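One structure is given below, encoded as structure tokens.
Of the protein chains in this complex, one is absent; all others appear in place.
Residue numbering begins at 1 within each chain, and the chains themselves are lettered A, B and C in the order written.
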């Protein structure tokens, strides 16, 4: 490990007491001892922010009542005090405004997904990131898993051949009961179109699915045919979706998403059948990647084996094989990637987007385009609807830090 | 076990040397020592029939050159010599004619699936079965598994609540290579529309999926939206299909079928998420049924446990828990069901269709309607197409030997 | 398949109503349609024998009140009527006398395990089999599994290298409750030293473990150190045993057996770690064999793959990969092996013991020696006790139909 001169300084918007994802971002940032947690506006409730700051050893002077105050005051601090980047972990609806403000005042940004509330914001955010040239990292954390990164190599290198059929599913039972009526904070905003956006479970889980399959295969979804359902009364946004899709390379796929799948926990699973091989990876057992080949014994690839894993996979691992890693370690890998990019700016040799080892603003745009087109298809009675890739912007296709094979 | 006066006498059309499914039917019939294998026309090649007869200890006088000869001569034998029933294991294209001939000469019929070559034959066959009043058993063998039968009880009793989401998939890599050009007999006829019918993998595997989900849930598929694909050059019929569907009770589902799914063997798997519980069952590991409930530990139900399994499941089991049963035992359960119905005729107290413990001609009709409507949807660019249940005939909905809850 | 002139004729001693293992032997014999079930003495209760005979379509004239009557009358029948072989499925205590009588009257014998009640009988039986030259098959059925047979090849060929550590365990909860006091027939005799012999669970399960590991590795247990336990009051024979052992090739092992292992069903599992690879096989999921190698991805070998399985494994398989086989199919493979050996006598070209594809009288002897020495070790406070292989007799080491590598 190279010795940096100092730890990076991180601030946070959102993530006050009672929030889940804020803790995740902080633990991910803590793990490797490369980042100091320094400032924040943790809640729209200033009292919550104060209490949270004390818990996190953030000095009272850096605990801000509003994010507007935060961006303003932090930007006036001396260069050797102010935060290097901000992590935005609020609800979708406020993502854009906060990100815009921090970027325009020169701060790098790490942001939770889905990227924005609507497509206009997503397209605008791409332009802001391009204009400022700053680091923007979207925490599609599942691409941080070493074996997901190994799988990507198997497809990008051609070893698996052309993709024929993809299964991706994301099943939970988070919304089985009307928990939004019982005060569950996450359920309240995720079931409220004003806060969550035009899609429900598709925005939350569908963007992860789209990102994961694009990351591994290097292909984009070009057409979507979706059937949305709501089972519980009084719900407006879909809780459950069956989706057929077609890929840029000619493959076909099925995406199934549900937050009313009885007994499911965080069932994100992907299977990709290609001409020369197939892979299966399940988020709930992330230390194993299963590989199938025609008329050969099945293989189980195990995280941590330097002897046969790609450098990218090996370099994303902290403990030896057989010592399981999980959700936080993968999330921390996204932070490591963002930290490396931010340090490249501090060193005045900024990485190019193509070199980024984390999901970019272009990935965020693709995710938004995909879920909104799926919503459009569902409204049209499951008609096939075309989905634009990031090429719709002046910027070329610059997702995941390397050129797409989409052409 | 009740002691019958004698073993049943079985004949077979098809199943000569080199055929796979004929052996399966014979082993299934042999297992319990209740059936004598007595006569047959095993091939369109009389020499193959002769050799096969010798291998199977069928006397030369009961090895027939054509099935027409067989039905004719057998029907002229004395009642205490002639076969009680015939098993038809030829290709789809000849199913109807053979079944018709045997039924009309008074023989009960066991037949491999899919039932017929086209829908007209299926509808006509229903009428013939109804008119003759004879036993007609379609070997959707997967409903013979004890834990599939247990699962059925969980849904029929209301214990699982209303079905919300179904996943059913049937994945193989049987057609990965152009094996039909290399002389693989099964591949030759299954990829030839003249022999296999209007659909490819859907006819072969899709009918199993439809039957399995209907059997367990007691619901019918009412609408289908399908995307068919052919990846290998020179193939005409689909090798691969992604299907969305809707159920009579309001649930939604995804069916995915492929015979080019690299490294898959006989991957028939069903998951059903309902209001109060979910089940998962995989054909490749049939001795376990997984049950999920909201906020409860997951359960693994194990075949053979009289303490907690339904009588139907326990009665379909031959060896104690922990001693695995498989494909042939389940197949033999279908034969046991057919044998019981045939014996009820010998005893002159014929069972009613509702009492049958095996798939009936109505199931066969439903299967044909489903796959043909899926084909229609695919041709219409994945439009939603309605699927009729067996109620389309004068006969009421009489599938699986008990009234459907569909009403 | 070669066409034999006729089916073999089988008789049975034991296996009346209420017995489990008799049914298993009959189903195993039925499966392939090569054996006619013809005669029997099914119970010490002649009424039970009569009822059982009716159920099995055995003519009343061939249902015998005693096995003595059976051996006598059958031997006086014309050659083209009398049974070719007898299956002995009584309790251990009577195995020897019955086998002796049938062998000495010229009948081949298939017998359930453990072979005899005590060691003297086992040694004597070896001599009788050698003297008569007839087929004697001991149904250590687990060696009938295709993937166990494949595993054997991996070790015999040297591909796995020298064996270092073996784990073998057989766990059930059959005796969790004092079921022998509640009339459970099997429990009654298995817990009664007069019927079961000098050891309890070791005789029942330990012989399977010893046979399985010897079959696969080609090595014998040379020393044993055992700790026996009885947890339930009033039980005399061990219910549970922890065993250390040493192998002829220098490897070490642990054998653990229990019939009070809460929630276990039929948990026979073997793992063998050798210099160049390791295997894991579990009876409850017999269609998969797991292979581990140093610094390589783990492999799952799947039953039915002709592309990579040995001929022995492929030739022991009835249905294609992905169509699970189980306990009965493996048991039937033992019957196929015995049938082939018996037919070789009918054809007057008797196979040599080395050519047998089933467990022999030498395997039975080794099993008896092993479990009795384990019992001796337990009595001596877990002292190491040496275990003789079959070489203790004039006969060379002729187990499993091929020369041992033990030298």
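Quick note on the criterion: a contact is a pair of C-beta atoms (placed from the backbone, for glycine too) under 8 Å apart; a residue touches a chain by one contact, two chains touch by 3 or more.
This one's a predicted model, so the numbers in the text were calculated from it and none came from an experiment.
Peer 1: One chain isn't shown here. Among C:178, C:242 or C:315, which residue touches it?
Peer 2: Counting the whole complex, the residue in contact with the absent chain is C:242.
Peer 1: Quick one: say which of C:114, C:218 or C:253 touches the chain that got left out.
Peer 2: Only one of C:114, C:218 or C:253 touches the chain omitted from view, namely C:253.
Peer 1: Among A:65, A:128 or A:328, which one is in touch with the chain left out?
Peer 2: A:328
Peer 1: Residue-wise, where is chain C in contact with the chain that is not depicted?
Peer 2: Listed in rising order, the touching residues are 164-165, 167, 169, 171, 173, 176-177, 225, 227, 229, 231, 240, 242, 244, 246, 252-254, 256, 258, 260-264, 273-278, 291-294, 296, 298, 381-382, 384.
Peer 1: If you put the missing chain back, which residues of chain A would it touch?
Peer 2: Per the touch rule, chain A residues meeting the hidden chain are 1-3, 6-7, 20, 23-24, 26-27, 30-33, 37, 51, 54-57, 172, 264-267, 283-287, 302, 304, 318-329.
Peer 1: So that we can see where the missing chain sits, which residues of chain B does it touch?
Peer 2: Against the missing chain, chain B presents residues 291, 295-302, 305, 307-308.
Methods note: only the chains that are shown with their structure count from here on.
Peer 1: Just give me the whole-number Å value for how far the CA centre of chain A lies from that of chain B.
Peer 2: 44
Peer 1: Centroid from C-alpha atoms only, then distance chain B to chain C, rounded to Å. What do you get?
Peer 2: 35
Peer 1: Please work out the Cα centroid separation of chain A and chain C, and write it as a whole number of Å.
Peer 2: 56
Peer 1: Which parts of chain A, given as residue numbers and ranges, touch two or more other chains?
Peer 2: In chain A, 291, 296, 298 touch at least two other chains.
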